[in-house]
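One structure is given below, represented as structure tokens, and several questions about it will come after.
For this view, one protein chain was removed and the others were kept in their places.
The block that comes next holds subunit A.
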Amino acid sequence: MEQPALIPHLFRTEFSKITAVLCRAFGIAHMELAEDIAGETFLTALETWPYKGVPDNPTAWLYVVAKNKAKNYLQRNQHFAEKIARQLKEASRENEMADINLSDENIADSQLQMLFAICHPAIPKEAQIGLALRILCGFGITEIADAFLTSKDVINKRLLRAKEKLREEKAVMAFPGPAAINGRLDTVLTTLYLLFNEGYYSESQDAVIREDLCLEAMRLTYLLIENELTNQPMVKALFALMCFHASRFEARKTANGEIILYQDQDETLWNDELIARGARFLHEASQGERLSRYHLEATIAYWNTQKEDTAEKWDHILQLYNRLLQLAYSPVAALNRTYALSKVKGKEVAIAEAEKLQLTRNHYYFVLLGELYTGIDNNKAVQYLEQALGLAVTLTDKRTIEQKIAGLR
């Protein structure tokens, strides 16, 4: 019997598509109704398939059932149907009636519009990511809670508030006009970037979820590339960045989920195909006027796919961080820039600059100082690493720091 594996797989891929299309038809204010109908569709599958067998084309079957359920609902709730028809006429001139169209094209459009709707400036970033995971990636509440290392309750509340906010703000599912699209695209890309990072740096023990988060972020970014309106250099740069990072999936964690540091990774495990794909998109991203943080970060990630420690490599990385920090400051970038500086100008110069950063609540700051003092003053290095240990929260970070201390003693 295939069902146990088939249904979760279909749920992951089709739930979000059905929800997006229904939401487009009903209006985003009725997101919960769309989710309910999509959910009931799967329930019907679960009730039917074990007895009648899995249909030849399960996806098509799901679409037909979802469509029928939506139509039934509208028939049973004439009042609601009229309200929706009115709203739709106000919201978009194209859709005359709540047309539930599950063609590939409409699915892609609906998902993109949903992405733009969810990335609403009035909704906190964390909630945007949560909503994207639920509505666009078909993640269960438990999985989202696991990825954020929090409880189901917290996630449920967060999503509920975000949906209320969308209603209050009267968000609509439509592409922003040409003038507004760039501003909105920035928010969308930030959310996708954070979604990817959530998976890449997640402390969740579930390796499958971690990778799925990254792959979903890549899939949604690719949706933007496939659409003429949003296929912009900045989007390609972000996709390239994701490809370069994803190329190290296999190499960066042990079977137990422990992080393997970059310099200790087995580069034969790096995925050449993804590196080549990243390089292609980075090349394509170089057209256009605007240099975004994603261009800079993708180029840094590209240099990191060259394992050999050449002067040229570190020189480029340093200059890229110099520019990145002017465009988008972050403590991580400041620390990485200082590490690159040590590779170009030596540890003494980097120590002087590192001490100016004063990121004294960040354990990576002390890890960096420990690293820089190693070989210059090992006692000092140990002191800094112990400070780092005191500030580190996650088990993985603590273990890595302990290993460094042990190596110095």
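As a working rule, contacts are C-beta pairs under 8 Å (C-beta built on N, C-alpha and C of every residue); 3 or more make two chains touch, one makes a residue touch a chain; residues count from 1.
As a working rule, contacts and distances are computed from a predicted model.
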| item | value |
| --- | --- |
| Candidate names "Peptide/nickel transport system permease protein", "Transcription initiation protein", "YdbS-like PH domain-containing protein" or "FAD binding domain-containing protein"; UniProt protein name, chain not shown | "Transcription initiation protein" |
| Hidden-chain contact residue, picked from the options A:Q75, A:T254 or A:Q326 | A:Q326 |
| Residue in contact with the excluded chain [from A:A108, A:I141 or A:L357] | A:L357 |
| Residue numbers in subunit A that touch the chain omitted from display | 318-319, 321-323, 325-326, 329, 333-334, 337-338, 341, 353, 356-358 |
